[in-house]
Every structure is written in structure tokens, then in C-alpha cells.
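Left out: one protein chain. Kept in place: all the others.
Should a chain be cited, it is by its letter among A and B, assigned in written order, with residues numbered from 1 in that chain.
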Amino acid sequence: MKEILKLGGILMLVTAIAGAALSMVNVITKPKIEEQKRLVTQRALVAALPTADPDSIEAVTQNDQLEYYIGYATAAKKKIVGYAFIAKKYGYSSEIETMVGVDTTGKIIGLKVIDHKETPGLGTKIEEIRYGESSPYFQDQFINRTIDNIALDKDNGEIKSITGATVSSRAMTESIVEGFKRLEQKLDGFKKPITTQEQVN
Amino acid sequence: MELSELFIIALSAIFINNFVLMQFLGICPYIGVSKNMDSALGMGMAVIFVMTMASMVTWLINAFLLQPTTSNIFYLIFSPQEPPDLTYLKTIAFILVIASLVQFVEIVVQKVSPALYKSLGIYLPLITTNCAILGVALLNLEKDFSFIESIIHGISAGIGFTLALVLMAGIRERLELAPVPKPLKGIPIAFLMAGLMSIAFLGFSGLKLN
Partner (left out) sequence: MPISNEFFKGFYKENPVFKLALGLCPTLAVSNSLQNAVGMGAAATFVLLCSNVIVSLIRKGVPKKIRIPIYIVIIATFVTIVDLVMAGFAPDLHKSLGIFVPLIVVNCVILGRAEAFAGKNSVAYSFIDGLGMGIGFTFALSAVAVVRELLGSGKLWGFPIMGSGFEPVLLLILPPGAFLTLGLFVGLFNWLDNKRTTA
């Protein structure tokens, strides 16, 4: 019995030292990790809302749940240039998460894939930038589209799916349509009030 | 929570994201214990059991000790201003829990059913360092599974592991008699077989489950 207590005590001591060491490391790395997470979102927002002032993008939450982002033209936050939302859907082997930006008339102005773990060489082409080009060709197809004409060629639409990665292409396309619909509902449609606000300013 | 969701989790863990053939978890026992069918089955059963237990226990540890929520036990006892975020201790907490769990299971099985201990016993110590166990605990956390979902995921990951192990054992028993080139005998040919099986399992990933 005495031996068990002694061994237990030693193990406790070792674990306590380990815990203390880790909490010290955690204090140093925690702000850094949070900063990195913030940067990922920030970069995606800048890509989704290229016309907005990068420092004047506001998150809209409801019951602590993120609903969408509002992008303003200037730091004064008077003129709204667009909204951004996160579209999610399970693709081939992972959830594909995309930040999508639309302007006040309901036209896509930018998008960026935030997270996915699709098959290397196939599904990863949703992010591939071809040689000599500056942006991913698959994502470029969404720019300037409205909710009415986003559909994959395989579903009688105009978005050209990636050869060998139909599932990933479809998941991303459908996630954008679904997210778009949700945003439209939240904003009560892309209609006059927004543009009148613009004119007032 | 819908039953169909649980079914999807199970099917995906067994076939589509098979732990061994698609996610490379638990390769050491897969190669080491697949030489004959009996030990493969014994190992498989031990892994299913420990994985299920580990899923439950680590879920509880994570929810009530590590996550910064108001139901965190440390928060309830010491009532600091903010619930402490101890998620950075997850690796060390999980591996300790799994190691003690395996030890505990070993003692209980030995006392309760000597027969079962005889068939599972020798595999239990090996399980602590089986990355599939820690892997299932970490994946439950990463995928944000609920308690029930974690258990289902644990059981089916174990079943998927057993399936791959038993299939491999069946093949390797026959392979013993096959004229394999000498440098490829043993581990290399086992890997090549695993590669072919993995190609077969690749076919499952086209399944659309929703």
C-alpha cells in the first residue's frame, strides 16, 4: 500500500511539472494562435469583399451565432458595399468552407475557400491556380453571378465542373446557393432600402 | 439527433474513412497482428472495446474538464471569473486516460472473465500505443461530435479496424504459401496487399450519403 502511494505520488509530481510547463508555453502561444485564426478570416473577408475597406468589415451575430458580415466602403461605416457569408457543405472527403462576398444588388464579387481536406490532385483543384493566372479558375466562374444562375453544368447550369471532382465542385456550388438563400432571407431580400441608404449618403 | 445521422457516421467510419486503409491509423498492429486469423479477431475485439470506452471517457473529460464552458468542473469548484480554457492539455490528458483505461480494463477482464482475458489479454498492453485509439478521441473532438455520436464513431471505427485486420489476416494466411520474391516476403508484401485493399476501399468514397 505504501509503495502504491509513493509511486502514485511520483507520477502526480511528474504530471504536475508537465502541466505547469505546458501552461507556461500556452501563455506564450495562445495570443499567437488566436492572431493566426483571426488572420485567416480577415484574409478571406478581404478576398470576398474587395471593394470594402479591410478594417471596416463588421460581423453580424444573432444569439452569439455568426450570421454574416457587412462590408463598408470607408472607416466611417456609412456606405455598405456588400455582405459576406460563410458557405459550408460536405464534399468528397471533407467539409468545404468558403467565404463568399456579394454586393448590395445580390451579385457575387469575391470568394475564397477557407477550409477543406479534399483529395489531393482532384478535389483540391477547387483552389488550384493555373500557371500564368493569378486566381483559382474554378472560383472565378462564380464572380458576377446572381443566385439565379449558379448551377453546375452537370445540373444544367453554367458553372463548369472540375474533371474528376464533380462531387467537390457540386458541394461548393450548392453550398454557395444555400448560403446565398440564407443571406437573402436575413436581409429580407436584396431590394431598395439598401440602395436608398446609399443615395442618402 | 436523427438516427440517419448516426448511421452515416457509422458507415463512413467503417468503409469510407476506414481507419486503417484510408486514414492510416493503427498501422503497427495492422501489420504486426495480421499473421493469423485468431489473433486478428482477438486484437479486433479488444480494439473495439477499448475504442468505445475511450470515446466515452475522453468525451466526458473534454466536456467537463477541458472546455471553457460554465459546466467546467474547475469553474464550478473554484468559480474564477472566466471558465478556464484547458484544451491545450488534451493530448496529455487523453493519453493518460487511455493508458489507465487499458490497465483498468485489463484488471477487470482478468478478474471477471479469465477466459476472455486469455484471448484478449495479451493484446491489451499493445493497445496503449495504438494510435487509432488516441486518433478516435482526437477526431471526436475535431468533428465536434455529441456524446452519442462519439460512442457510435468509436464503435464503428473499431469495427472498421477489425474488418481491415481480419481481411488482411485471411489474405496473409494464404500468402504464406505463395511464391513471393524473397526481398518482398513479410512486411513489404503486406504493405502491397494493403495498397490493393486500399484501392478497393477507395471505391466507397464515391458513396453519397445525404
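FYI, a residue touches a chain if its C-beta (ideal position, glycine included) is under 8 Å from a C-beta of that chain, and two chains touch if they have at least 3 such contacts.
These numbers come from a predicted model, not from an experiment.
Taking the full assembly into account, the omitted chain touches A, B. Touching the missing chain, out of A:25, A:59 or A:143, is residue A:25. Annotation for subunit B: contacts to the undisplayed chain at residues 21-28, 31-32, 88-92, 95-96, 99, 128-131, 134-135, 138-139, 142, 181-185, 187-192, 194-196, 198-199, 201-202.
Subunit A residues in contact with the hidden partner, per the touch definition given at the top, are 6-7, 10-11, 14-15, 18, 21-22, 25-26, 29-30, 32-33, 35-36, 40, 115, 117, 119-122, 131.
Keep in mind that, in the parts below, only the chains that are shown with their structure count from here on.
Measuring from the averaged C-alpha position of subunit A to that of subunit B gives a distance of 31 Å. Touching subunit A in their complex are the following residues of subunit B: 16-17, 88-89, 92, 96, 205-206, 208, 210. Subunit A contributes residues 15, 18-19, 22-23, 26, 30, 90, 92-93, 167 to its touches with subunit B in the complex.
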